[in-house]
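Every protein chain except one is present and positioned as in the full complex.
Chain IDs A, B, C and D follow the sequence of writing; residue 1 opens each chain.
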Amino acid sequence: MTIYFFYFFSFLIISSSILVISSNNAVHSVLYLIFTFFNSAILFLLMNAEFLAMTIVIVYVGAIAVLFLFVVMMLNITESEIKEGFLKYFPFGLILIAIFISELFLVFNFQNFPIPENVKINVNEAMLTESSNTKLIGLFLYTDYFIIFQISGFILLLAMIGAIVLAQSDERKLKSTSSINQKKVRKKDIIKLN
Amino acid sequence: MEPFNFLILSSLLFSVGFLGIFINRKNLITILMSIELMLLSANINFIGFSDLLGDLSGQIFSLFILVVAAAEAAIGLAILTIFFKKSNSISVDSINRLKG
Amino acid sequence: MNEYIPILIFLIFAFLLSFGAFFFSIFVGKKSSYAEKNSTYECGFEPFDDSRGRFEVKFYLVAILFIIFDLEIIFLFPWAVAFSEIGLFGFLSMMFFLFVLTIGFVYEWMKGALDWS
Amino acid sequence: MFFLSIFIPLISYLFCVIFKSYLSGKQISLISCGLLSIATTLSLISFYFFHINGDSVVLISNWISSGSFSVDWSINFNLLSCSMVLMVNFVSTLIHIYSVGYMNKDPKRSTFMGYLGLFTFFMLLLVSSNNLLQLFLGWEGVGLTSYLLIGFWNYKNSANDAAIKAFVVNRIGDFGLLLAIFTIFVVFGTLNINEIMILVNSYSDSYFNFLGIKIHSITLISVLLFIGCMGKSAQFGLHTWLPDAMEGPTPVSALIHAATMVTAGVFLLILMSPLIEVSEFASKLILIVGSLTCIFAASVAIFQNDIKKIIAYSTCSQLGYMFMAVGASAYSLAYFHLISHAFFKALLFLGAGSVIHSMSDEQNIKNMGGLYNKIPLTYLTMIIGSLSLIGVPFFSGYFSKDLILETLFLRDSELSSYAFLTGLLAVLFTTLYSLRLIIYVFHRKSMADEKVVAHIHESPFIMTFPLIVLSIFAIFFGMFSNSYFIGSDYLSVWSEIIFVDKSFNENFIYENMPIFYKKLPLIIIICGIIISYLIYFSFDKFLPVIKNRLRIVHNFFKNKWYIDEIYKKTFVFLAFYLGKGFWKSVDRDLIDNLGPNGMSKFVSSIGLIVSKMQSGYLYHYVLSIIIGLTLLISLYTYIF
Partner (left out) sequence: MIYIPEVFMSIGFLIILIISVFVKKNQNIVLGYLSLLLIFLTQFFVLKDIFLFEEIFNNFFVIDSFGSFLKSVILICAGFVIYFYIIVKNDSSLNRSEFSMIILISIIGMMLMVSSNDLLSLFVSIELQSLALYILVSFSKEDFNSSEAGVKYFVIGSLSTCIFLFGSSLIYGLVGSTNFSEISQFMSDQYSVPLLLVVGLIFILVSLSLKISAAPFHMWTPDVYQGSPSLVTAFLSTAPKVAVFGVLIRVLVYPFGEIIVDWGKILVILSIFSMLIGSLGALRQDDLKRLMAYSTINHIGFILMGLVPGSEDGITAICIYLIFYITMNLGVFLFILNMKRDQLNVTKIKDLSGLYKTEPLIAGCLALLFFSMAGIPPLAGFISKLLILNIVIDNNLFFLAIIAVITSVISAFYYIRLVKSMFFDSPTEELDLLTNSQSKLLLSIFGLFNLSVIFYPQFFLNLCASITLSLFALR
């Protein structure tokens, strides 16, 4: 039964992703992107990776898509008409991608998947202990994957520094009155000129 | 559920992402979005396999992919804003001063 | 899988409510529109450019920092859930992670990325 | 002694070259004349002693010995070489003395004397060599020095061209000689002349297989030898260089183009006479070519205006006579005519030299004239030389030439009678052009402008002394030495060295030569004199009328039967065409373009394409990534 859900949502993902790249208006493409992420979150639920589904919804849909909207708004990207060169390249690109996909599919069904036995974290026994997916991830994330966790921390730190270095507009030097100081002015500090 | 179908989905998504970068002439934002799509396809792949194998490391891997993708998107958009400030147009055709 | 059914029902209900409020008036209301009515009203003048205003860059900076701290919170969830099992080592690892990010936060504050003036 | 007489000219050459910067030109030339006269006396003494101790071979040292082929430096001391050495030395000394006076104004006179000495040495080496390789060395040395001497005044372009032309044409002849030497070695296995003469009759019927064609080897050798001689002695095919060689100073023409070098060819055939006798085809060929050259040169000489060119053509026709004698296998007569011709032709050339000298280097006879009372001594010697050349009785020319004509008449083959007729015709032409020369230069009213006429002067004694000596020899040599060459007792002496038809001696000719034919040449000479007197002296104003009516004939002869133009059209054009073809099409287009600059242009154009690929557009880069990815995957799945 879940197969039909799976096919339905994957069809939705594919169509919305195609719409993302082919829509003219930037805002539309961002909305389709959000829709894609939302569908993939549901797909993850189907593949019983609940925690990741939630993170996708929060992180991607919540933050990154919002960021894209920010940028689209900020950079005031107008309606962009189809460039004339577009059609000349489009079929060529399509053919290439068709070849690429056919290559991959040929490789895929070429193989019956040998299910390896020595799996590191066997979910089945863990499942027996009735712990939720998040708890399971939590168990391994901070002990076995400790170093990767710290490095991702540094990545976030780096992203922060990079954002500051790049995006910080140096208007700081501009002289601008801060409203807080104005309010704090006391009566006796003001010089009378009489 | 045999691996065949989510592999199809992820490779299709990957190719759509690749196409997105290559085909569009419109603006850089679409490129960033198609990169997000390709990362999403990798995520789907990982989670599909982890579900198939009954192994948790795939999910943790995709969690980290997610984190990194977010950081990358942040940096990418920062670079984009600088580029926009300088050449006040982010159409792909405008970035061809460096060539030859 | 089954304990998510109520969430599903809740989602559907919320979706219907908002969708209905938004589009109900369009379906039901009487539509009589003509050119002037649809055009944007700018005290009788023709509009110079579209209505969307330009955002400030520093808004953008805040958005990026939001993403990064959002991710920080995401990592807290499993940590909180599995807190009892991961013992001291897990706790210390989270503390170091938070320490790194607070240094980033301090750096950012000092650099004046957050002041809003 | 004989050895010294050969090597003294070399010493004089070295002396001139080494002391060029120390001594003045005059002293050097005087010393070289002294050296040469010593050489002449030595060769005279050795000639005298020759009668006592007979011929021998002086071995100097071993030159090359590789396997069966061994060649050594050696001097052949027999009658032929001894007399030839004497003649060459004698004439060369006279010319040395003459050129002291003639070249006194020339800055490079010491090198000139050095070259003359070197030339004489090579001629002596050629004449006295015992094996063909040393002969060939002398042969080439003579060719080289003739090139140097013709092109002596190298600031004149025509002199350089003439030198090159002489050298090239000689080389073509030498080519024939070289092939002959190779074939001799292949057939006989040795190059030593005496051994060859011994082996001749044992190989007389051997055949040479060349590309399937069977050729009688001796005929092949003698024909090739004859080609060599044609080149050197300016016979009909390869004569074009001789008239142009007149660009050199007059003593050079006198020495090289009258007495010695041109006669080397005849000398070679005389030396190899037993070989040539075996193949009658070769002697017939020599006879025909000799007669053809004789008639051709004589006819062309009549219409030439340059004094030295006329004498050059007369040398050519006299050489024709010598080859006719060789063709008729009367080798001793050819040798006799060779020596007598050397004397009177050198005389004529030196006379012409002193005429040019006095007319301050004016060579065209059309603007000379009336010199008989201004330079009487030269006039007298020129008259003697011309008479001897024409063959007026009791002059040396008469003895040697008429004997040749008589032998031609007495040979019973129809070819020799045909040659006899051409010989007579040539005698007529010879009388015509030599008298034309005399009349134009001496008897007609002077055409030169006053300035030239003003300082015409008789050449100094140092130039006239050789003239006198030579004129004495021109007169008396014939009378005294007549019997040495044809006399019955001396034929036996000659027979060891060269082939001699014993039955054909002096008194044999005397008995059965019909009187009329014996006197025919004299009659022709007389009517020739009358004709020339009439045409050139009394009715000379009719000459232009005749000339333009017979314009075609006149031009035909004047332009040397258009042979030069034919050669230019065929060989020269072909050579240039090939050269240009190879240079332009093969070297420049093919090799260069394939090689360096072609390749570098190709590589840099590819470099341009590669850098053009960097279009700067982002999607091109992504395209290359996609292509790379699909390429690798498909390569891996299907090919590896």
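By definition in this document, a residue touches a chain if its C-beta (ideal position, glycine included) is under 8 Å from a C-beta of that chain, and two chains touch if they have at least 3 such contacts.
Fair warning: this is a prediction, and the values are worked out from it, not measured in the lab.
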Left-out chain, listing which of the shown chains it touches: A, B, C, D
Residue-wise, where is chain A in contact with the chain that is not depicted? 104, 107-108, 110-111, 113-120, 144-148, 150-152, 154-155, 157-159, 161-162, 164-166
Chain not shown, touching residues in chain D: 603-604, 606-608, 610-611, 613-614, 616, 618, 620-622, 624-625, 627-629, 631-633, 635-637, 640
Tell me, which residues in chain C touch the chain that this view leaves out? 100, 103, 106-107, 110-111
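Methods note: only the chains that are shown with their structure count from here on.
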Centroid from C-alpha atoms only, then distance chain B to chain C, rounded to Å. What do you get? 21
Between chain A and chain B, what is the separation of their C-alpha centroids in Å? 9
Chain centres from averaged Cα atoms put chain C and chain D apart, in whole Å, by 116
Check: chain B positions touching at least 2 other chains come out as 18, 22-23, 25, 67, 70-71, 73-74, 77-78, 81, 93
Which residues of chain C are in contact with two or more other chains? 57, 60, 64, 67-68, 70-71, 74
Of chain D, residues touching chain A in the complex: 619, 623, 626-627, 629-630, 633-634, 637
Chain A partner, complex, touching residues on chain B are 1-9, 11-13, 15-20, 22-27, 29-30, 32-34, 36-37, 40, 43-44, 47-48, 50-57, 59-60, 62-64, 66-75, 77-82, 84, 90-91, 93
Listed in rising order, chain C residues that touch chain A in their complex are 1, 4, 52, 54-61, 63-68, 70-72, 74-75, 77-83, 85-87, 89-90, 93-94, 96-97, 100-101, 103-105, 107-108, 111-113, 117
